[in-house]
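With one protein chain removed, the remaining protein chains of the complex are shown where they sit.
Letters are used for the chains, namely A, B and C, taken in the order the chains are written, and counting of residues starts over at 1 for each.
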Amino acid sequence: MPDFAATHRITHEASMKMLAAGLAKANEIGVKISLCVVDASGQTLAFIMMDGARFFSGRTTTKKAITSASQRLPTGYAPEENVLSMQIRMDGDFTNVPGGFPIIVDGQVIGGVAAGGAQLEEDVIVAKAALAAITTS
Amino acid sequence: MPDFAATHRITHEASMKMLAAGLAKANEIGVKISLCVVDASGQTLAFIMMDGARFFSGRTTTKKAITSASQRLPTGYAPEENVLSMQIRMDGDFTNVPGGFPIIVDGQVIGGVAAGGAQLEEDVIVAKAALAAITTS
Amino acid sequence: MPDFAATHRITHEASMKMLAAGLAKANEIGVKISLCVVDASGQTLAFIMMDGARFFSGRTTTKKAITSASQRLPTGYAPEENVLSMQIRMDGDFTNVPGGFPIIVDGQVIGGVAAGGAQLEEDVIVAKAALAAITTS
Partner (left out) sequence: MPDFAATHRITHEASMKMLAAGLAKANEIGVKISLCVVDASGQTLAFIMMDGARFFSGRTTTKKAITSASQRLPTGYAPEENVLSMQIRMDGDFTNVPGGFPIIVDGQVIGGVAAGGAQLEEDVIVAKAALAAITTS
């Protein structure tokens, strides 16, 4: 068995593209959100809170990005009856609120990106716009 | 796009007026409460706990003020089935108990004020009296 | 006495300009850093960690920005013999390492910006470049 496996990491150029694309989409649809990019270990790589956003959105958005990076799924997948227990088991970092997406490169999850602070559908639109700014073939 | 947006901050004169008006109303209706004023980012600007108040009220009242400052709404707006999950997502600082109000000046939320420790209706009466002590056209 | 005092807050456009200018300068001088922008109460508004940066730099840089926002001075002003005691008194958020600057508009501190993770002189150069990207007459 090999000692190491090839992977990729998110550059800050990619992070800046995601922030900029997310902000552009948020402005276009007229919402005030926070955006967060985390790496494969859930560590914050980039963050922005829009002027006028609810400041709790900084925390909830970061948790969406962390959840997607760990669980390798868009947030919102869990059956509702499991959510509270999962939140506690994952030390409060798990969230089931849509708006977080894994960043997948060559079939591997290398991080997560999320938007939060608006309506759920709007958060999803903004996060998808951020994700679309990078090439994740 | 502008680098800065005009806003206001709460002076300590305003904070003292809110504490005094809240205490006067609490004495008038015969309740023992805590009062808290926070700024637009949730930082405590002023606090008082009445002689005879339950000391947990210091914590719960501060959370009401923080929640109103972040969410830009009086506390108590969330559907009850969402509350536990929201409390965890917002690191324990969110509360859905009435008695917190945003402080709005020129259409912008610049902080929050809250009362806690009595019955909910009484907390609301006291917090509204505190808010009414300042001019928030 | 007035209830409110006029001030400004940092828009996300300004935050993005600071991140971009700091990254450009870091690339120019060949260093890997983190950048952080906080508001007048020390709340994080924007953050980026460069690909290749030491990940502790995320924490130390945020503390530089918070310290400058609170103390209204560039970081590094304290006599060295006072620093450890100040760090404890300020709950670990105070830092005396250069690289943090207050953001001053109309004579008022409305936030802080900082760079960290390289040599001190390099951190200062990058943070100054970030600050210079916005108009703070």
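Operating definition for what follows: a residue touches a chain if its C-beta (ideal position, glycine included) is under 8 Å from a C-beta of that chain, and two chains touch if they have at least 3 such contacts.
What you see is a predicted model; the values in this text were computed from it and never measured.
**Student:** Please provide the labels of all shown chains that the missing chain touches.
**Tutor:** Taken over the complete structure, the missing chain's partners among displayed chains are B, C.
**Student:** Just to verify: which one of C:57, C:70 or C:96 makes contact with the chain not shown?
**Tutor:** With C:57, C:70 or C:96 as choices, the missing chain is touched by C:70.
**Student:** Which is it among C:90, C:104 or C:132 that touches the chain not included here?
**Tutor:** C:90
**Student:** May I ask you to list the residues on chain B that touch the chain which is not drawn?
**Tutor:** Residues 9-12, 15-16, 19-20, 23, 43-51, 55, 58 of chain B touch the chain that is not shown.
**Student:** Could you please point out the chain C residues that touch the chain left off the display?
**Tutor:** Chain C touches the chain not shown through residues 5, 40-42, 67, 69-72, 84-85, 88-91, 93-94.
Operating definition for what follows: only the chains that are shown with their structure count from here on.
**Student:** Through what angle, between 0 and 180°, must chain A be rotated so its C-alpha atoms fit those of chain B, rounded to a multiple of 5?
**Tutor:** Here the rotation carrying chain A onto chain B measures out at 85 degrees.
**Student:** Report the inter-centroid distance (CA atoms only) between chain A and chain C in whole Å.
**Tutor:** 25
**Student:** How many angstrom between the C-alpha centroids of chain C and chain B?
**Tutor:** 30
**Student:** Spell out, as numbers or ranges, the residues of chain B touching 2 or more other chains.
**Tutor:** Chain B, residues with two or more chain partners: 5, 40-42.
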